[in-house]
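One chain of protein is taken out of this complex; the other chains stay put.
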């Protein structure tokens, strides 16, 4: 109930602080009999890993996952999958300056207020380091869901935005550039922009688009647990996310019904897909797609004023090794959360008919 | 697990089809000892009610709530509150034309695919009539939360959009116009526009903004059950919603950290509020505010092509009494869902310290 | 979270006080496409109904169920089944004497302490009247589970106990006698004994045995949600239950492993069944059987001393129309709870393999 579990049938419960001994989790409800490629889990973690390119934080965290249970002779056994990622490169001294003060737009202040005190080292539990556990659970979900294809990419960095729809982009470009965008030329512009932002000691927000293909009809539950509502919660639970829209999204609010309705083909597919693959909360077999907005990282390497625990104004400066833009590393996290949601609904959907 | 419950401590489980005998629900976990104004529940239902003004559907549903349990001598007893709203004005014949065919961008097709068949009358369970149960649970939550103030209003109808921030609007205007917007002049324009849309037999989308004031610090759980993630899920679960953003939202993705960070005042409040009252998933005491995008209603009173159950193309025409624009009636639903989330987190927050 | 829901996939949320307007509930997660015999639900309610025979309470409660949703053209639709049983024969005046005092071994005192006040009429929410909602949900579960056979019967009334194992009893006798025991001769003795107890203004406890036949192998989840643990919780949640044992039960604690182990036949069935059809928390295909102990009803029609709200000792006397022995009417409740558990695990078991 304290909010560290996600999912109903396929459920991740995660643990761990940024500078504690380890982060990790337990995946309960993974179906038995799935042949697991354990290296593929590590590959996903490497896509999220600090230090992977010139435009992300240069912290050195190998993020090597140890799986403790739930797999036998290469296959899932149906019992819980426990795993841990030991923390190795914590430079806790980097954070002594925040022990008694609150960084603006971080969770320092609210944790102290909510819990009475906090593990201030590296942001403790509020650190995005926690998302590594999501990537592990997502990587396993992807393998369980092998028929679906989940692809996320950076569609905007600040004002630099891909204007084309995903159907008109070359998604095979995504992993070929360090920004993880779907256009080679824009990739270079975004990379240059992020480097400039870093030089300024500043940070910049961005948008990730995600597309899920080969979705069967019928996933999602009516009323409260609509497919897109669960996807929305999943995405909004990722650090730094400020907004979620699917299908026509906010633009759809400016449209007329006569434009927005998706006419049927005779096989039940639709001619357009403003619905984003979801009608009445249930997948209709078309691509599910959505956008996720990320704010700029709060840690900037510039002097700024803030308050200490006693409410005194102090002048300080961001330190440490931080991301100037979070979206390149957030791509695998978006995919991981999407995979968990889709697997969960897939399993749940087995219970709804006689 | 079939998705008809919302909340963890304060939990609504709802039931009912549009043209069945009744809709209703059970609220479990409502704290004991709250003096309940039962008429205030009906007042909220009346804000959602069909037929309330010239710009909404002219169906006549009194939506009169009967409370069966959980209240004794004017106060909540801590036991479940069961309630029902009997259906009275169903003109089921209006829907015989959709029995064997699928309306575009409705849930007809996916229900048939998911469950094998469907109660087609009035959309059955997928009808927005279901939201009346949410309004009941929200009205009770509002009374339990009397210190917080939850205010939603229409901020856009199609391209007609309030450009001011909520702080610069006169929120006392909202219930004075039938659009439920916070600007008298814009209210007239929006009303005229909706009437014109109706005349065309068409529909139009819109946006609702919601502001929650007097929020204590500390609500929301870290990681998966962040305050804004739960609010997002709550809003996305409302029929016709396509997007959710809080605080700076999608615009925040285009900002730099140096602009976006909310500097502290010495009392822990912040000078700006791009964070939308939430940091690290936990309320920081500032106003919580967010936008919810609604698509245009799918039922249009125009001829259109669609398919029948066998996949044959047919030409048909929307019938019945429908809303040309859903946002005026959705305002109390947004407030209701927000109230349920805030009460749930308020109760949950009592368990987190020694 | 306030404890009024039971089940995970097939879930009943119940509501209602003994003398409120109605009791009832919502069943979420009932699979779509089950042909429902609505009269069979009423038949089960009639087995639980007051006034059905000379040895039960003579209150006149028709307990007529109204189903509000979730059924269309005779079949379940997969959407929630809302239902209510209106209260009709409440003689609330009968209870004015307990408004300000606490009956021994009732829940009066603890409700006041826990919630600050209570709906004292007829025991309010703590009344066994609540179990009628369970019978409705159980009756539907039985129909969904048509291949399994769930049979409960009275195996003891006070010291009068059936000494034979269920395999050696004639279970077809159960519904032929008003005690609902599986032996015609013992039925008469038990009936006579209960009548004598009633004449004394006293009450007597008893035991119900339940047998579930045709159980497939594999139901139940390992570790916390073992099949028998969930059955145990289900039974212990019924009013007046003091104990639960399955298979060899408490007698098994006095046995040696060499006696107790159930040797296999070549088809995986076992030669004996001390395990009670469950090994490691999972059904093994043999009959599941268990005993449920009920205490004597607390309301006796004799003078007794107790305390009022201020702690003053008062002398009072039980009034109203009460059961001298609860087990004859509890038989359908035991079956209902068993059916809910078995259906829930049946549905859950669909999710555990690739």
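Each chain carries a letter (A, B and C) given by its place in the written order, and its residues are counted from 1.
Just so we're on the same page, contacts are C-beta pairs under 8 Å (C-beta built on N, C-alpha and C of every residue); 3 or more make two chains touch, one makes a residue touch a chain.
What you see is a predicted model, and the numbers here were worked out from it, not measured in a lab.
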Checklist line | Among A:75, A:195 or A:354, the residue in touch with the chain that has been omitted | finding: A:75
Notebook entry, point to check: Which residue among C:44, C:130 or C:287 touches the omitted chain?
Noted result: C:130
Next item on the list: Touching the absent chain in the whole complex: find that residue among A:125, A:180 or A:198.
Entry: A:125
Check: Thinking of the whole complex, not just what is shown, which of C:163, C:185 or C:305 touches the missing chain?
Finding: C:305
Notebook entry, point to check: Taking the full complex into account, what residues of chain B touch the chain not shown?
Noted result: 1, 9, 29, 31-34, 76, 78-79, 144, 222, 347-348, 350-354
Notebook entry, point to check: Considering the entire assembly, which residues of chain A contact the chain that has been omitted?
Noted result: 1-5, 8-9, 11, 13-17, 20-26, 28-30, 32-33, 66-70, 72-73, 75, 77-82, 84, 114-119, 124-125
Check: So that we can see where the missing chain sits, which residues of chain C does it touch?
Finding: 1-6, 8, 14, 102, 104-107, 109-111, 113-116, 125-126, 130, 156, 158-159, 197, 202-207, 217-218, 220-226, 228-230, 232-234, 236-237, 239, 242-250, 252-268, 270, 274-276, 279-284, 291, 293-300, 302, 304-307, 311-313, 348-349, 351-353
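In the analysis below, only the chains that are shown with their structure count from here on.
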Next item on the list: Could you check if the interface between copies chain B and chain C is built from the same residues on both sides, meaning over half shared, or from different ones?
Entry: same
Notebook entry, point to check: Taking each chain's centre as the mean of its Cα atoms, which chain lies farthest from chain C?
Noted result: A
Check: In terms of CA centres, which chain lies closest to the overall middle?
Finding: B
Check: Where the centres are mean C-alpha positions, what is the separation of chain A from chain C, in Å?
Finding: 46
Next item on the list: Could you put a whole-Å number on the gap between the CA centroids of chain B and chain C?
Entry: 39
Note to self: Could you pull out the residues of chain B that touch at least 2 other chains?
What the structure shows: 1-5, 8, 14, 114-116, 125
